[in-house]
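A single protein chain has been omitted from the complex, and every remaining protein chain is retained in its original position.
Each chain gets a letter, A, B and C, in the order it is written, and its residues are counted from 1.
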Amino acid sequence: MSLACGVDVGGTKIAGGVVDEEGTVLEELRVESPASDADAIEEAIAGVVKQLASRHQVEAVGVGAAGYIDKARSTVLFAPNLAWRDVNLKADLESRLDLPVVVENDANAAAWGEFSYGAGHDVEDFLLVTVGTGVGGGLVLDGRLYRGAFGVAAEIGHMRVVPGGLTCGCGKSGCFEQYASGSALVREARAGVASGIPGSEALLARAGGDAEQVTGPLVTELARDGDPFSLGLLAQLGRWLGEGVASLAEVLDPRVVAVGGGVSEAGDLLLGPAKEAFHRELVEDRHDPALEIRPARLGNRAGLIGAADLARR
Amino acid sequence: MSLACGVDVGGTKIAGGVVDEEGTVLEELRVESPASDADAIEEAIAGVVKQLASRHQVEAVGVGAAGYIDKARSTVLFAPNLAWRDVNLKADLESRLDLPVVVENDANAAAWGEFSYGAGHDVEDFLLVTVGTGVGGGLVLDGRLYRGAFGVAAEIGHMRVVPGGLTCGCGKSGCFEQYASGSALVREARAGVASGIPGSEALLARAGGDAEQVTGPLVTELARDGDPFSLGLLAQLGRWLGEGVASLAEVLDPRVVAVGGGVSEAGDLLLGPAKEAFHRELVEDRHDPALEIRPARLGNRAGLIGAADLARR
Amino acid sequence: MSLACGVDVGGTKIAGGVVDEEGTVLEELRVESPASDADAIEEAIAGVVKQLASRHQVEAVGVGAAGYIDKARSTVLFAPNLAWRDVNLKADLESRLDLPVVVENDANAAAWGEFSYGAGHDVEDFLLVTVGTGVGGGLVLDGRLYRGAFGVAAEIGHMRVVPGGLTCGCGKSGCFEQYASGSALVREARAGVASGIPGSEALLARAGGDAEQVTGPLVTELARDGDPFSLGLLAQLGRWLGEGVASLAEVLDPRVVAVGGGVSEAGDLLLGPAKEAFHRELVEDRHDPALEIRPARLGNRAGLIGAADLARR
Partner (left out) sequence: MSLACGVDVGGTKIAGGVVDEEGTVLEELRVESPASDADAIEEAIAGVVKQLASRHQVEAVGVGAAGYIDKARSTVLFAPNLAWRDVNLKADLESRLDLPVVVENDANAAAWGEFSYGAGHDVEDFLLVTVGTGVGGGLVLDGRLYRGAFGVAAEIGHMRVVPGGLTCGCGKSGCFEQYASGSALVREARAGVASGIPGSEALLARAGGDAEQVTGPLVTELARDGDPFSLGLLAQLGRWLGEGVASLAEVLDPRVVAVGGGVSEAGDLLLGPAKEAFHRELVEDRHDPALEIRPARLGNRAGLIGAADLARR
């Protein structure tokens, strides 16, 4: 059976894994990411791959990285959290590894992973929405990974959902991720706790009495215990998410939208309100077909698995 | 040279044409559309094609119709302005015509026409935005027409751009076409004239003193004469359009967005402000690549030309 | 003890009552409102007052009517639901009744009633918000009824809260009452039920399976039984209400905001989320003083009681 190595390069961790044709990860390694040194990151990636390749018959290497990748899937044009600027990562790694290498945007890789072996395995048109610190996305259309003309398709977090809306870190205002991300959740939670609104006491207490210590996982934890304030925060996020998916559905018409990322660990506490808001936007009279909103299945291995599979093709 | 017949079926007119491999329309016919009688429309389409085919060596027929078309490009599931409900138009027409028939959504056909022979001829990732009574769209991605999982991709007019926004005819609220369509232009123009805002006198006079007689073409006409109020109305529409395109660019990452439809006849009076608003949304620091906003080139023949070309393939 | 007669003139009912100096209603009468006949309404008002005056020593008559009243509190300039146009109601009624008459806008009368004997009795700066079919308001500032320069102050339902928002019956868009009124509640409830969103089944069942039979009282009833969908609808309304009150507080700086009108019968199911949303908008660092949001106390007698009291002064 053909094996490939997938590598997911982030700002803090580099994760590598050996993946078989059924998407199973046979072995996985994680090392720190020397994010500020362009050469050291390559060294670290090569190190992880060499270790894995010493124990498995690896045929190709797929690297997923957060950044703008050129159409040839060779060069990282720009990576916001890594030191790479116009680095021909494919050539560099191939010379270090003596294996064929493919470079892919990490969100694309994750979408491909979920499409091939996860939440989108049974459909042809698939959108992965990643709800973490920001909101990201990856698109598979007609069974093919869609990268866009400039390699930046599915930057759904920066679709404008509120004209004149909240200022975004990207420089624009009203971006989707200002309302539907983990950061939005934390912002709203802290504001609620800080202004002492009735019902927020439990969350404040769980955060040791300090609003600035409120985190997304804390909110989810309390919501699971039934805390109405925390449930309300997740429901509000879910509504924004579902309404955003409704807009994306008008444009992209996918068959399945999968929701992944750290915040998606809240499960139905998030997806329930999201589905409710999405269905509210459906219009019976227009004979709107019902896409399905599903939880992502591969967790934080989606990128690694997808990158490996793309390398094999 | 291979010839195909393209037919554009609308609620008021049926237009048929013979199209060669270079997108040239050799002959064109237009008849009234018997929109309320499902059988009569087929009869009328067949009549137009037979006439054209009697004078040209037509190999295939492409029909573009406003409606939901199934994935097999045979059956019209639902057409808002025509009597068709679950009609196997392909089979019906093939039996009447003895020629291979392909059925396509009209916006898709127009996008394909512009992609093949018009504003998108030199790129692979292309979005056609049609600004008429409503706002429609068609998508060519990686050089292939993208129809969506349910055949309703690129319904960009119903992307939500204002939460809690203006009520749309579709049953939702805040839809893009409530702000960026010809109907929006007329609504704003009439409201301005009716409330007698300073500067609106010229438009009112041109409409014979009756606010309800203000139309989109009147606004464009006055704007061309330099009337500041009418220029302002087109600029406002253009801003919404450019901001919408900016959101679509985040999701779709096309290389070119072409703007067609009746309102686009205002030319730079509309596209100038649209480009300005789009550029304002670009963020230098994110290394946003600059897609190009262009006028559509094929006018109302885009659908016919595109349908013919799709039939030939 | 001095007694006055208060009359509340609505589109469907005329309610009259004898009110003493402590705001107690000694006797009350209700008759149908012949709303489409200007003369008949006056006749009906006079009839009610005469009956009451035959049994009580009434000194003055206060009439509250939905409409624009002139500064002299004599003439009804325009009444949307009644046949009156430029009617000198004061003169007409005084000639019929031989008693001094004062005419007041009904929302102003209700605000004065609540200020004098109800939810605002202990403060000087008071806003009554009436949440019924629409959203209305009345203002008492520095202990005086504030009518506005044109007699139309506190039309808070038509403050714009969403730019480009939902179309309002008044001709504008984005008005507060499109989001925070009983009509908004019913619209959202029916839309939710009609699109079959999960959790809406109980409300649909309670409405006999017909979305169009969903009413505000039905939603409140189910919410009281703990139905999450109905609770969510009231909470959403409450949030809009609380956020609107936060804006009004920036402008008007009242000490107390009382919430009355039909929808306010939902009590804490509405006021709880409203208070929560209001507090979220308060900013600690700005040393925002905390106005109090209270339920109104006089129910639908507020207008009658207030009108009587104004007549006595």
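The definition used in the following text is that a residue touches a chain if its C-beta (ideal position, glycine included) is under 8 Å from a C-beta of that chain, and two chains touch if they have at least 3 such contacts.
Remember, it's a predicted structure, so these values are computed and weren't measured experimentally.
Here is the thing to keep in mind: the chain we left out touches A, B, C in the whole complex. Of the listed positions C:Glu188, C:Glu281 or C:Asp309, the one in contact with the omitted chain in the full complex is C:Glu281. For the chain missing from the display, the contacting residue among A:Gly10, A:Gly47, A:Gly165 or A:Pro217 is A:Gly165, taking the whole complex into account.
Check A:Gly174, A:Gly232, A:Pro254 or A:Gly272 against the missing chain and you find that the one touching it is A:Gly174. Considering C:Glu42, C:Asp92, C:Asp106 or C:Asp125, the position touching the chain not shown turns out to be C:Asp125 (whole complex).
Interface with the hidden chain, as seen from subunit C, comprises residues 68, 77-78, 123-125, 137, 141-142, 144, 146-163, 170-172, 243, 246-248, 250-255, 281, 283-289, 291.
Think of the hidden chain as still there; on subunit B it touches residues 163-164, 191-192, 194-199, 232, 235, 272, 275-276, 279-280, 282-284.
If you put the missing chain back, the residues of subunit A touching it would be 162-167, 173-174, 178-179, 191.
Convention: only the chains that are shown with their structure count from here on.
Taken as a contact graph, the chains are fully connected, with every chain touching every other chain. Here the CA centre of subunit B is 48 Å from the CA centre of subunit C. Multi-chain contact residues, meaning those touching two or more other chains, occur in subunit C at positions 163-164, 191.
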